[in-house]
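In this view, the complex is presented without one of its protein chains, the others remaining in place.
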Amino acid sequence: MNYFGELFFSGLTRGSIYALLALGYTMVYGILQLINFAHGEIYMIGAFTALIVASVLTVKGFSSIAILVLAAVVAVVYSAAYGYTVEKIAYKPLRQAPRLSPLISAIGMSIFLQNYIMLAQTSDFLPYPNLLPPIPLFNRFSNIIGPSELSIVLTSAILMILLTLFIKFTKTGKAMRATAQDKEMAMLVGVNVNRVISTTFIIGSALAAIGGILIASHTGRINFYIGFSAGIKAFTAAVLGGIGSIPGAMLGGLVLGLAESFATGYISSDYEDVFAFALLVLILIFKPSGLLGRANNQKV
Amino acid sequence: MKITAELKKSFYIALWFILLTFPIMVIRVNTIEQIVIWRWVNLLYVGIGSFVLSFLWQLFLKKKSRSVQTIGTKPSPLRRLLYEPKFNRPALVVIAIFTIIFPFIFSHYQVNIMTTALIYVMLGLGLNIEVGLAGLLDLGYVAFYAVGAYSYALLNYHFGLGFWTLLPVGAILAAFFGILIGLPVLRLRGDYLAIVTLGFAEIIRLILENWNTFSFGPSGISNIPRPGLFGIKLNSEQSAIYMYYLLVIFCLLAIFVVHRLKNSRIGRAWNALREDELACQAAGIDKTRTKLTAFALGATWAGMAGVLFAAKTTFINPASFTFLESAMILSIVVLGGMGSIIGVVIAALAIILLPEYLRVFSDYRMILFGAVLITMMIFRPQGIIADMRKKYESHKTSGSKIKGIDQNG
Partner (left out) sequence: MDNVLEVKNLTLNFGGLQALDNVSLEINKGEIAALIGPNGAGKTTLFNCLTGIHKPAAGDIILHPPQGKSRRLNNFKINQITTLGIARTFQNIRLFGGMTVLENVMIGRHCRTGAGIAGAILRDKSTRHEENLIVNESYCILEKIGLNIYVNDLAKNLPYGAQRRLEIARALATDPFLLLLDEPAAGMNPQETKELEDLIYSLRDDHNLSILLIEHDMKLVMNLAQNIFVLDYGEEIARGTPQEICRNPAVIKAYLGVEASAEYN
């Protein structure tokens, strides 16, 4: 039972990170029908930026809570700025292009950003300090869920609730939903589609940055390549839940995290990534509309 | 007047990039020894670089939007060089002579590099069938390359079979994998197809990495024999030259076959499928079958290239078959021009040889590929040498009888 509990909470932890990242994929796909291949790199850049800020502040002798807050704020702002810039450079000029063009451009951007970090920083793994504050726990649970795991799950849950409220109730959120439904119609009724797209990238990137900080603090190491597999897994989560659907991305993230955790725990840990990729392949082949997505008809 | 507006815009963009890249470019941290290094000079590079680039960017974007109206009145000098017999005949002769005498005027090391480049020519031509001709974005092309390489290495290791036996075996196995993967995924939409092929390729690589009893894991397989030449023993330099000529022959074969396929009934069906799937089916073309053919034929070349690669390097491991390899081959096709044979050949040679000979490039190789993919999509999606449609001419004298004439390479 303890082992099961351990796997369950570790799955929940991974799942919340996947969900945070998957939100970025799903929002962009909902609006642009584009797989934002560079999204994983934004998450990696967020984690790197937080690491840089934290290291500088540590040397200057700041307190740990100040370090956490400053590092997180700077990382979120920078990731959002990167997300915004990526869209302007690599996707915006290709709005009218054939469907595969922006995807190829996105792959190019992903490779570019990875190597940018590698050249500007390092190609080695760097140890990552645990920036998360310890949350006191009852003894009963402390052997199956660690403090950082709990803060990951809690932070993600809060962010997801905030995002849902934002999309549901704010004017920008409504504009986003309208644009996802029908871009031309939204434009006709006066929605500034370009601004909505930028906002989507900014929100998605900010969430990714927080995901990056959480996971890097949890695993304790980072390099320029962590965005690639995390990105594909998060995309898997988005597809699993039904791409374009925000609750779907959250559900997909959790399901994928749990599935991965139990599969590695009970079957084999060598094939950790294979499970996720296999799941991706199977869903896309058998149920491309995902758990909560709607099947859309091609217009003829 | 207008130029100052553009300069001003470039200035602001440069400022934006200085801010954007500040933490990453200026501060370098070493978390092990808690050292922070400040590299202020990088800000200058970023500033100047982004200023110049953004200026050029705006210039090209403007040029692009203007050139839409005034397209194709006169062929460019490059196009004339390539397609007019007066120019391309002598050029071909020069290239042929150069290709033949290459191993005798350059060093062993350079012959090896050229052989590698030729492997990429094959890979580029193969992927060109899938992406360029049929419009199937395959991000896992490297999987077929791995199948070829591993089928040579493993079947040779276990059964002692030779290169010439295993070359067709590798090709057929790769084609078989192409069909196996293609059957379920080819009904997917373009972008999903891309991701699924990527997923498949990663699964294959991870299996090769982890299934030690089958594939010898990350340490790979060494001592793979080089191909024999009628039982003559060759020293390493001779066999490098032999490999070079083999690759030249296979590249010529690939060029020939892809050219023939492209201008055939099947090639036309691929093109039509790329243009509009539904209209293509409504015109009576079996979508699944046509896509599968493209997938299998593309995979065949990767399989052969894999066998040749294993024979050339005599050592393979899963690290040679990562996603970045797929991305590199894709860059070759995108840079060369989707569907364009000569473009892909030139792009493959350029992408492999430039970093070797211009050392500056080698560190920046991957970042440049990334940049190439983005800029080509935005400014020149047709590639450096755009694919040309075959032209047909009508012979008015004999009624409405017309004949096809070849104009493209």
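A few comments on the model shown:
Residue numbering begins at 1 within each chain, and the chains themselves are lettered A and B in the order written.
The working rule: contacts are C-beta pairs under 8 Å (C-beta built on N, C-alpha and C of every residue); 3 or more make two chains touch, one makes a residue touch a chain.
On a predicted model such as this, the values are computed, not experimentally measured, just so you know.
Checked against the full complex, the candidates B:N271, B:N317 or B:S340 give a single residue touching the omitted chain, namely B:N271.
Touching the missing chain, out of B:N30, B:N88, B:Q238 or B:Q281, is residue B:Q281. Of B:L261, B:L324 or B:L353, it is B:L261 that touches the chain left out of the display. Screening B:Y12, B:Y109 or B:Y392 for touch with the missing chain picks out B:Y392. Although one chain is not drawn, its touching partners on chain B can still be listed: residues 257, 260-261, 264-269, 271-272, 274-276, 278-287, 293, 297, 389-392, 394, 400-404.
Note that in this section only the chains that are shown with their structure count from here on.
The distance from the centre of chain A to the centre of chain B, each centre being the mean of the chain's C-alpha atoms, comes to 30 Å. Contacts from chain A toward chain B in the complex involve residues 33-35, 45, 48-49, 51-53, 55-56, 58-59, 74, 78, 81-82, 85, 89-90, 93-94, 97-105, 107-117, 119-122, 126-129, 228, 232, 235, 270-271, 273-274, 277-278, 280-281, 284-285, 288, 298, 300.
Those residues of chain B lying in contact with chain A across their complex are 16, 19-21, 23-25, 27-32, 34, 36, 42, 61, 135, 137, 139, 184-185, 188-192, 194-196, 198-200, 202-203, 206-207, 210, 278, 323-324, 327, 330-331, 334, 363-364, 366-367, 369-374, 377-378, 381.
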